[in-house]
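Complex shown without one protein chain; remaining protein chains in place.
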Amino acid sequence: MTSAEKYVTAAYLVVLGVVLLYVVLYAFKLARLEREVTELAELARQRGQRRAA
Amino acid sequence: MTYLGDVAALARKDLLLELRSRDTVPAMVLFVVAALVVFNFSLPAGSGTLAAYGLLWVAIVFTALLGLMRAFLAEREQRILDGLVLTPADRSAIWAAKGLAVLAFLLLAELVALPAFALFFEPVGAELVAGVLLADLGLAAVGTLLAAMAAASRARELLLPLLFLPLVIPVVVGGVGASVAADPARYLGFLGLYDLVFAILSWASFEYVVTE
Partner (left out) sequence: MSTSLRNNGAVVLAAGAAALLLAGLALAFYWVPNAPVEGFRQRIFYVHVPVALTAYACFGWAAWKGLRLLSTRDRRYDLESYTAVHMGVIFGALTLVTGSIWARTSWGVWWSWSERQLVLFLILFLFYSAYFMLRYSTDPGPRRANMSAVYALFGVVLIPVSFLAIRLAEGLIHPVVFDRNVDENLAASQLVTFGVCLAGTLALAGALYVNELTGKRLDERLRELREALA
């Protein structure tokens, strides 16, 4: 590989890497959102039971 | 009251307040002179005359920043801004008046800074003075709007330089060009263009920054 080829490949890989990094960070965000939804669902269920009782 | 009457009344209030308390202008004057002295020691021998002109512009931008950081201090501490917004005066009149006050403070500081620069470093030509005057207009116009934004945030004084510095890079380019280039007219023209564009934009958008 010539140095030009290395740099060109690096440029394309950087873009790919950043997009993948974005996906990973988004996965963390999704996990957090899921946790929050579970919490809120639990909260809503408890409230419903209390009202029924 | 007319629009100009509102602006004059509001600007007069700021100037009177400063005349009584004297907390901003002396600080700006002292700061800019101290900065010039620091620059004397930060320029290695033989770095040439051009570097001094460049540093003068750094000093001007940071002095403007110092004045802007305090621009909405009184309003914030006394919670006056909400009241001002409720008055029948056009909101952009608040921006114009505050901008005029900031401009006046900056001019006063430069009234000391430019002779000091001429004394310590290099002669001050007519082009440099014209550049400083045009740059002041832009700095005050943009800075007043951004200071109102920063005043609404929790970070306050910390936020203003972050918002202000990237926006005034073109002012530094124009100012330095006007002071050192062989054809200052181009750079002065550019400063005038910057003033015009950003003054109109700030004037038109200030209302949204202070209202819900």
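So that you can tell them apart, the chains are marked A and B in the order they are listed, and the count of residues begins at 1 in each.
Methods note: contacts are C-beta pairs under 8 Å (C-beta built on N, C-alpha and C of every residue); 3 or more make two chains touch, one makes a residue touch a chain.
Predicted model only: the values in this text are computed from it and were never measured.
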Contact partner of the left-out chain, one of B:L4, B:V58, B:I80 or B:L165: B:L165
Touching residues on chain A - with respect to the absent chain: 2-5, 7-8, 10-12, 14-15, 18-19, 22, 26, 29-30, 33, 36-37, 40, 43-44, 47
Chain B residues touching the omitted chain (full complex): 145, 149, 152-155, 158-159, 162-163, 165-167, 169-170, 173-174, 176-177, 180-181, 186-187, 190, 193-194, 197-198, 201, 205, 208-209, 211-212
